[in-house]
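With one protein chain removed, the remaining protein chains of the complex are shown where they sit.
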Amino acid sequence: MADSLQELRTKINGFVTARDWDQFHSPKNLAMAMIVEAAELVEHFQWDTLEESHELTPEKREAVSHELADTFVYLLRIAEVLDIDLIEAANQKIVLNGQKYPVDKVKGSNKKYTEY
Amino acid sequence: MADSLQELRTKINGFVTARDWDQFHSPKNLAMAMIVEAAELVEHFQWDTLEESHELTPEKREAVSHELADTFVYLLRIAEVLDIDLIEAANQKIVLNGQKYPVDKVKGSNKKYTEY
Amino acid sequence: MADSLQELRTKINGFVTARDWDQFHSPKNLAMAMIVEAAELVEHFQWDTLEESHELTPEKREAVSHELADTFVYLLRIAEVLDIDLIEAANQKIVLNGQKYPVDKVKGSNKKYTEY
Partner (left out) sequence: MADSLQELRTKINGFVTARDWDQFHSPKNLAMAMIVEAAELVEHFQWDTLEESHELTPEKREAVSHELADTFVYLLRIAEVLDIDLIEAANQKIVLNGQKYPVDKVKGSNKKYTEY
């Protein structure tokens, strides 16, 4: 995995260990923590139109960036405790997604793959 | 941002553009898509004990890795359309978290910071 | 609680007991199960415009009604195992919401109460 990402993982692991929080970081608990952060992101956009969700005030932009960061931190923790390489997993999934959604079938459409 | 992460982002952007899906990728829609993937992860653990959530069969491990990948892909997309540097945002948030949860106060405790 | 709602709760409790599933129905597990169902609802609307989300095909309408039902079933189960009266809780919360969002301040606005 890449340098700055590896550095971030190491920093997060140190943060957790210093607080003796590994004992709480089961995949089940971490999955709950991550969806809570994802929901805090959703909350910022829940009453927006699609257009409004692109236009953030500086305050909202900062708050949104914090929710993205928290989601990312828990995502990295889950990958860590399950020993999954996120970059590799994402690269593999994109290949599968490409098979599920071939360009010539889905171009410009928002249908779910089960509808094709 | 790091090389392999930058490479992944470029790949995802190409995937989206080839399908003319940028039109659907408002922050609002992407936040919804990300929480749906986070929930698919939660589903894998919902009836597990904390211990069981550590012990994955090879099939479940692969499925979990796909959900993590999908969550990651949408996280990267949101960061992309809002022009937020995820690594930088996470590094900044960890500093703030360190202030909210000082080691000497929270060590070994799972209380929320509002309870201190 | 009302007759048809009481009848539904009794039916759900019987369903669970017949399958010996009470052992899995801790509030923690049920909260996870409920958010998974809520996410399946979100998935139906994730690429819709606000207008499109009002216009359901008969198939989508049925699927949406199933997700609402599943969310409702888990909501009733959580209330059951924690011995909380949902109708009473909702009536009390509406009073609190009325204080947080006084009509003369919020009419026609989608701002969060912390922004007033």
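We just call them A, B and C in the order they show up, numbering each chain from 1.
In the analysis below, contacts are C-beta pairs under 8 Å (C-beta built on N, C-alpha and C of every residue); 3 or more make two chains touch, one makes a residue touch a chain.
Because the structure is predicted, anything quoted here is derived from the model rather than measured.
Note that the absent chain touches A, B, C when the full complex is taken as a whole.
Contact with the chain not shown here comes from a single listed residue; of B:Ile35, B:Leu68 or B:Ala89, that residue is B:Ile35. By the touch definition given at the top, chain A reaches the unshown chain through residues 24, 29, 32-33, 35-36, 38-40, 42-43, 45-47. For chain C, the residues in touch with the chain missing from this view are 1-6, 8, 11-12, 15, 18-21, 23-24, 26-29, 31-32, 34-35, 38-39, 41-42, 44-45, 48-54, 56, 61, 64-66, 68-73, 75, 78-79, 81-82, 84, 86-87, 89-94, 96-98, 101, 103, 106-108, 110.
Against the chain not shown here, chain B presents residues 28, 31-32, 35, 47-50, 110.
Quick note on the criterion: only the chains that are shown with their structure count from here on.
Work out the mean CA point of chain A and of chain B, and you get 2 Å between them.
A separation of 25 Å divides the Cα centre of chain A from that of chain C.
Shown for chain C are the residues that touch two or more other chains, namely 32, 35, 47.
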